[in-house]
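A protein chain is absent from this complex, but the other protein chains hold their places.
Chain lettering (A, B, C, D and E) follows the sequence in which the chains are written, and residue indices restart at 1 in each chain.
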C-alpha cells in the first residue's frame, strides 16, 4: 500500500525556508460538487537545519484545545527563532470540526481508527494516508493533540504507550516529562488498530499524544497546559532556545497507567448518570462511584455503579444522558515502571 | 382556550394521601403507533393540610441537575414528615431527555416557549396545557428547574423576575434567598413569551427558576446546590419542619441582574471560540473576553470579542464550535433593588 | 373558514353524466418544484337522478384494503346500472400511500386529525378543506375506509358513532347492518377532534367508517368484506338494484361497543410484545393477555400485561417491537343499544 | 397583529446619514444554541431628503442574481450621489442561501408565502413581520428580486400585478417600463396569499418584482439586466441623477400577461422531461412542447405534452427529473391593457 | 482472517457449570460515546458432558418469534435436566431489534450477509466474526431462527440446504424432521454468500434454520411451532430426556424445495399489491396470482401477475405498497430427494 500515490495536492513547499500558510487539497466528489475538494489548512515553518516535528490536531472534530494551541503557535512563533522545521495541521478532520463531531460526516469514519489509510479511499482514508506516507517520513517526532470530545472529560494529561524497546521507552518518557502536563499516562495494553500512535511508533519515530479536558468545550486551564507543553517540547527537541519566554512552565506531578479490563465503569442500561466522584478523586475497588437514573419511569429505582479497580479517576462521561454500554468513568493505577 | 379539556389522562389521584408514583398519558399518534401515547412520570405526595408546591424539571431534555434532584427527592422524602402536597414532574419533555436535546424531537417545539399550550396541539403543547390549566391552579408556588443545557454553562443560581407588584416581588425575593444558591439573579426585562414563568406569575402564584451549571453534563456541585435549595424551600414554605436534617444548608452570597441589550457577547461569524475569562470573573466594558478561531483557514486571523458591559460573567457558551449569532458570554450587573 | 376559496382545481365535472377519471391538482411548492402540484386521482360516476355517495379511502397511507376496494369498484361498475352519483377518492393521502406510512410525509400531518382543514394550509389541510367544503356538501352519505395500518391489526368491521339524535342513530345503524361486515362497532365516546366522521355528522349527513384488518398488508378476507359491504351499501342507498349480483353477501354477526378508559392495554415500557390471545378471543378482566420481552437484557424478566376489562379482543398491535405507551390490545363490550 | 412588537433588533439607525453596514439579529433558539440568533445583513444608505426605496432579495435561497445585484450596488454607489434613502437586504432567507434551497431549512417555510408574518413566530415569520411592519412603512416603493431557482428557468423579466386602481396601475407600469428588462409581465390573476407583493400593494406602496433566469445558477445576462434595472429605477424614482453613467441602459421590448388556467404545462406522471421548445419560442395551442421519458422502464413509451394555450414560452422546468404535478412550461399572451 | 483476535469481551465463562446470564461487549465508538460499547445478551447453560448446541436469533431486527422462543427457553429450562451445553444469543443484531428493522442501523449491514465477519470491522462484522470464530468452533450443531420480517410472510417452516455429502444431508434431514414444523424446506441452490448457514456447513457442523411467519409481528402459532421445535431438537440431540413434557409435539407434514429461477413473482413496477392466493394455496404455472394497483393514477389499469411455476405458495410480500423489483410471492415444489 505504501507505494500508492496520494491524490492530495498542496501549495506548500516542505523544503522552503520561512513560514508558509497553505492547504491540502483533498478530492471529494459529491452530489453538489462533481469535481469538488476539501481544503485542509497546513502551516510549515522552516529555519535552517534541525529536527522536524509534525504537530497534528483535530482528528476528532469535537476536541478543540489542540487545534487552538496549534493555530496560536503559528501566530506566536517567530520563524527566525526556530532551528529546524515544524509541520502543523491544526484540524485534520475539517468536516468534523465544522460539524462539531468526532466522526467525519463526509464518510462516517473515525480518522484515528483509519491509519495508515488508503490513497484511493474516502476523505478520512486519504488524509490518513497522506499523514502516514508523506508527512510522517519527514518527521523525527510526532505530537497528536486530543481532548475528551463531546462524550468524555479527562484530567488534562500527556500520554505515551508502554514500548517494548527499553531505550525508546525511556526517550519517550523523557519527552513526556518535558511536556510538563500535571498528569502523565503510560498506556500498557491498548486496542490500537488504526491509530496514528501505532503507525508512528512502528515507523521508529517518537510519538506523544494528549487528552486536554473534554465535553466539546474549550477549557482555559487545559488549553494553557497544552500550549505550554508545546513550547516545552520545542525546547526539549532543540527547535528553540531553552530560555524562550514561552517555555519552561508546568511540570508533571503524577504518572499513572491504565490497566485494560476493570478500569472502565460501563453503563448496564440506558439512563442519566449522576457521578458521586470527581475527576482526580481516589476510589477503592467496589466503592460506589455513581448511579443511573431511569427518568422515563416513576417507579424504577436508580441503578448503582461501583469501581472495578482502586486508583484515581482520570476521566468521566460528560453528557448526563447515557446509553447501555457507554463508558462512565476510567480509573488509573500509579505508574510502576 | 382555558375551557378546552385536556386529552391527557393520569393514574394518580391528586387528593389521595401518601406517595403515588404514576404517569401522565399523552396521546401521540404516529407512523409506528396509530393509537400510541407518551408516558410522563409524575409523583404526588400528600400529607394532611398545607400548601401545594409544583416542582417541575426537564422542560429541556439536555438539562439534568433538576430532573435528578427531583427524582432523588421522591425517594428521600418520608411522606409522614410532610405538611401539604408536592406535585413532582422530573422530566416534562420525556422525548427530549431520551434524545439528550433541548427541543422535543417529536414536534420540534421548545416546551418553555409553548406555555400555556393547547389541549388539541402536539405533545409539547398538550403538556404545556396540562401543566398550565390542570396543575398550576392546584399550586401555591411553582419551581421549575433549568440548567444551561448543551450550549451554555451557567454559574449555579436561582432566578426570579423583577415584578411590578412590590409585595409579590419581596415575597419572591425572600423565597429566592431561602433557596440558598450562591448566586441569585433578578431578571429585569425579558423576552418571556411562552415561558412557564410568565404564566405562573400572571396566575398570581409565586415562581422561581434555576440555572444549575450546563454543558449537558451532571455537575456534582450544581446538583448539590439544587438539592439543598429544594429542601430549603420545603422549609421556607412550611412543608417540612425547619430542623429537617436535609435543609438549612447553603446561602445566597451575591445578587445580580441582567440588563437586556449589551449583556450578551454574540459571535459575528462561524468559528471556534476561545474564552479569555471564566464564569464568575469580573470584566470591564470593552475588555477582550475571547477570540474566534477560523480553523478552516490557514490565513485568516482570529476575530477578537469584547465585553459590551462591565460586570460579572454569569454564563458562557459550552461547545467550542460556534455559529454566527451564537451567544458566547452573558455579563451581569450587581442587583440594585 | 367556510368561505375561504379552495386552491385545488380539478378536471372532472361533478354534474356530467357518465364515468370520469380525473385528478385533483393540489398546489405544493417545494425545493424541487417551485410551482409544483400533487395530483390526487378522483373518479365521478353519475347516472340520472338519485342520491350522492362520497367514498373515500387512503387518509392514512398504510391502509390498503379501502383504496383497492374503491379502485376496483370504478372498473367493475357499469355506469348505466347506477341511479345517482358516486364521488370516489381511493387515495386521499397520495404522498402517504407512496411512502407506505400513516402520516403525510409532505407536511407531517395526519389527514384524519385535520378536518375541516384550511384552504391556505399545507397539502393535508387543503385536501381536508376540499373534501369538507366542496365534496361533503354534495353528498347524502359518506363512507371513509380505514384499516389498522402498520401498527394495528383489527377484526374486519364497520363502524359508527353513538349519535345523540335517536332517529339518525337508527338510520346509521341500519346502514351499518346493511354493510354486512361480520363485526359492527358502535363507538360511544371518542377523541374525535379533526376527524372526517365528526365533520360529516355535524353536517347532518350519514357517515360510516371501517377497519379492515391491518399490519399494512392487503388481507384477502378483509378486502372481500370491504368490497361486498360497498356493493351492499349501493343497494341500501338505492344506487343500484337490489338484485345486483355483486351485492347481497355477508351479514353482521356481532355488534360491540368500545368503552373509553380501560379498553386499551398499554405498554408500560419498551420491549417486544408476545400476545397470549388472538383477535376475536374473549377475555376476562384481569386475565393475562401477553408479556413484554426485554430483549436488550439477559437478566430482566418479561413484564406481564393484563386486561383492564372483560370482553372480546377487537384489535392488537401488529409489530412485535413496542415503545412505552403503545397500544397493545383493544377490548370491546357487547353492544347494548 | 400589527401591534405586536418585533423580537428582531438591529445595529443600523434608519435615520442616520451615510452608508451603514449592519445586521438584523433574529432570535433562534435551537438544540445547539439555546440563546442563539441568526444574523441577516442589512445596508442602509441615506443622503438628505428624498424617497425611500426598499430593495430586497433572497426570499428563496436558490435565486442568486438579485442578491448579487444588491450586494454590488452597496459597493458601487457613492452615498453622496443619492437623494433619499435605500434600505437593502440582499439575502432575507440567510439559512436558505447557505443551504442553496428555496425553503428556509430552519423552519420549513417559504418566506414569500409567509407575509405579513408574526412577531412571535419562527425565523421566516419573524423576518416577514419585520419587513412588513417595520420596513415597508418607511418605504415609498419596494422592489423584490426573484429568479427561477432550482426548479425553473425564466426569460429575464420585470413583473407587476394587474391593479384595480387605474392610476396606480399606470404608475406601476411606468416604473416597470423604466426598469428596462427585455420582457415585462403583467400578472392578471394570482394565487397571492402570503406574498410580499400583495402586502405592499395593500399598503398603497408601489411594488415591482423580477424573475432573472433560474436553474439556481448565476446567469451573466440576467444579472446584467437586473443590475441595469436597479440603476434605472434609482433614476426613475429621483434617487440619483438621470445622467448617472450606470443608468439608462436596456429597454423593455415586449409586454405579456399570464392567464391563469391553461398557461401551465403539468407533468401527468414521474419521468425525465425533454423539451421540444426553448424559452422565448412561440407555440400554438395543441402543439407538442415536449415528452416525458420513463427511464425506469425499457418498454413504456414516452408521454407527449401539448400546449394548452398559444403564446410565448416564458419559463420551463430546469431539472430533467420530474415528478407528477410538476410545472414543465409556462406560456404567456401578449399584454392587452 | 481466522487468526485475528476478537475485540469483543464477555463476562460469561463457557466452561462453567450451571446457567449464566451475561453480555458480549462489542466496542462501538461514535459521536455520542467515544469509548462506547454495544451490549449483546448471551446465556450459557452447561450441565455435565454432552453436545454443545449454539442457538441464535435476531440476525434481522424485525423477526421476533425466534428471539422470544430463545428468551423463554432460558427461563423454562431447568439446568439440571440438561446433558451438555447450550449457548444462546436471542438478539444478535441488538441495534436492529431496537429499531425494528432488518439492517443494523449502526453500520447499515445485513448480519446474515456478513459471515464470517472481521475482528476489526463494524458492529455487524465483529459479531459475525465472534459467532464464526469463537462460538461455532465450540458447537456440534447450530440453529439460527428467522422469520419473514417486515417485508415477507412465510408459512412457518424449518429449513436446510441440499448438501453434497449424502450422509450429512440425511443426518440434517433427520434433525429437520425432528424439529416437527408443519413444513420443511430443502433449498437446492442458493445465493449464500455471507450467510451463517454456509459457514457452519463448511465447518462440518450440522445447521438448521427457520422461517416463522413474518410481517414483523409475533404470530402465536408460529411462535408455538418454534418453541416446540426447539424442545424437540434438545431431545433429538440428546440434551434432554425424550420424555420431557415440553417436547414431542408437532410433526412435519410436508417437505418442499425451492428451485431458483421462476419460483419468485417479481413486481415489474411500483404499486399496491393485491394477492389472489393465500400462503399454502396450490397454484398452476401461468395462473394469475395477484395484481398491482397504480393508486397514483385514476386511468392506469392494474398490472396482473402470474405464477412462473406450479406448486405451493410458501411466502408472500407483507406490506401492500410495493416497489419495482420487490418479491411478491415464492412458490415451492414438492421435495424429491
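Rule of thumb we're sticking to: a contact is a pair of C-beta atoms (placed from the backbone, for glycine too) under 8 Å apart; a residue touches a chain by one contact, two chains touch by 3 or more.
Computed from a predicted structure; not experimentally measured.
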- [ ] Specify the shown partners of the omitted chain in the complete complex.
- [x] A, B, D, E
TODO: Could you tell which one of A:12, A:37 or A:235 touches the chain left off the display?
DONE: A:37
Open item on the list: Can you tell me which of D:138, D:242 or D:295 touches the chain that was removed from the display?
Closed with: D:295
Open item on the list: With the missing chain put back, one of D:68, D:82, D:225 or D:332 would touch it. Which one?
Closed with: D:68
Open item on the list: Counting contacts across the full complex, list the positions on subunit D that touch the omitted chain.
Closed with: 21-23, 39, 41-43, 58, 61-62, 64, 67-68, 71, 74-75, 90-91, 94, 97-98, 100, 153, 215-218, 220, 223, 272-276, 278, 293, 295-299, 301-302, 318-321
Open item on the list: On subunit B, where is the contact patch with the chain that was removed from view?
Closed with: 269, 296-297, 324
- [ ] Determine and list the subunit E residues touching the chain excluded from the picture.
- [x] 60, 62, 101-103, 110, 113, 148-152, 191, 193-194, 261, 264, 266, 268, 319, 323-327, 330
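In this text, only the chains that are shown with their structure count from here on.
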Task: Intersection of the contact lists for subunit C and subunit E - done: A, D
- [ ] Going through B-D, A-B or D-E one by one, find the pair whose contacts repeat those of C-E for over half of the pairs by residue number.
- [x] A-B
Task: Of all other chains, the one whose Cα centre sits farthest from subunit D - done: E
Task: Distance between the centres, which are taken as Cα means, of subunit E and subunit B, whole angstrom - done: 49
TODO: Go ahead and note the Å separation of the Cα centroids belonging to subunit B and subunit C.
DONE: 43
Task: Residues within subunit B bordering two or more other chains - done: 32, 39, 62, 100, 319
Open item on the list: Which label fits the chain touch graph of this model best, line, ring, star, complete or other?
Closed with: other
Task: Which pairs of chains touch, using the document's own definition - done: A-B, A-C, A-E, B-C, B-D, C-D, C-E, D-E
